[in-house]
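In what follows, a structure is listed as C-alpha cells, so that the remarks can point back to it.
Every protein chain except one is present and positioned as in the full complex.
Presenting chain A:
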Amino acid sequence: MRAAQRGDTVAMNEVLDALTPYVGRICGPIALHDGADAAQEALIAIFRGLHSLQEPAALFGWARAIAVREAVRVARRGQRQRPAELADLPAADDPQLAIDVQDVLRRLSPEHRAVLVLRDLEGMDEHAAAAVLDVPTGTAKSRLHRARASFRKAWSS
C-alpha cells in the first residue's frame, strides 16, 4: 500500500485486485442493476484519492465509505423503481432474511439499502453505520427500521 501511494503503479494494480471484490460486494446490493457502474465509479474515486489516504491500514474502511457514497449516488441517478412502502420490522438474524433479497431490495430507496448493507452485510453498529453515511445515528436507525419493515411486509403479503 505504501508503494502504491509512492507512485508504484504495479503496486496500485495489486491494490486494485484486492479492493475490486470488496467494492463490488458493497455496491451490488445498494446500486442493484447500476452496480457495475457504481463499483467502477467508486474505484475511480478511490484511485484518484489513494495518495491522500493518511493511514494505509485504514484502506478498506476508507474504500467502504467511498463505495457506499458512490453506490447511493449512482443508484439515485439511475433510479427507475418506486420507493418502498413500509410496515414493521424483522431483526437482522430473522430467518426470513435468508430468503433471496433481491426483489425486496429493489423496492427500497438507495439510502435504505445502504444502511442495510452496512448493518447486516458489513456487521457495523448503528453509530458506525451513521458515520459512514454521514447522518445522525437516529436517522440511520430509523432507515434500518423502515428497511427491515419492508422485508417483513414483502414476506407477509
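Basically, a contact is a pair of C-beta atoms (placed from the backbone, for glycine too) under 8 Å apart; a residue touches a chain by one contact, two chains touch by 3 or more; residues count from 1.
Please note the rule applied: contacts and distances are computed from a predicted model.
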Next item on the list: Could you check which of "Transporter", "SRPBCC family protein", "Putative dehydrogenase" or "Xylose transport system permease protein XylH" matches the UniProt name for the chain that's left out?
Entry: "SRPBCC family protein"
Item checked: Residue ranges of chain A at the interface with the undisplayed chain -> 4, 7-10, 12-13, 16, 20, 24-25, 27-29, 31-32, 35-36, 38-40, 43-44, 46-48, 50-51, 97-102, 105, 117, 120-121
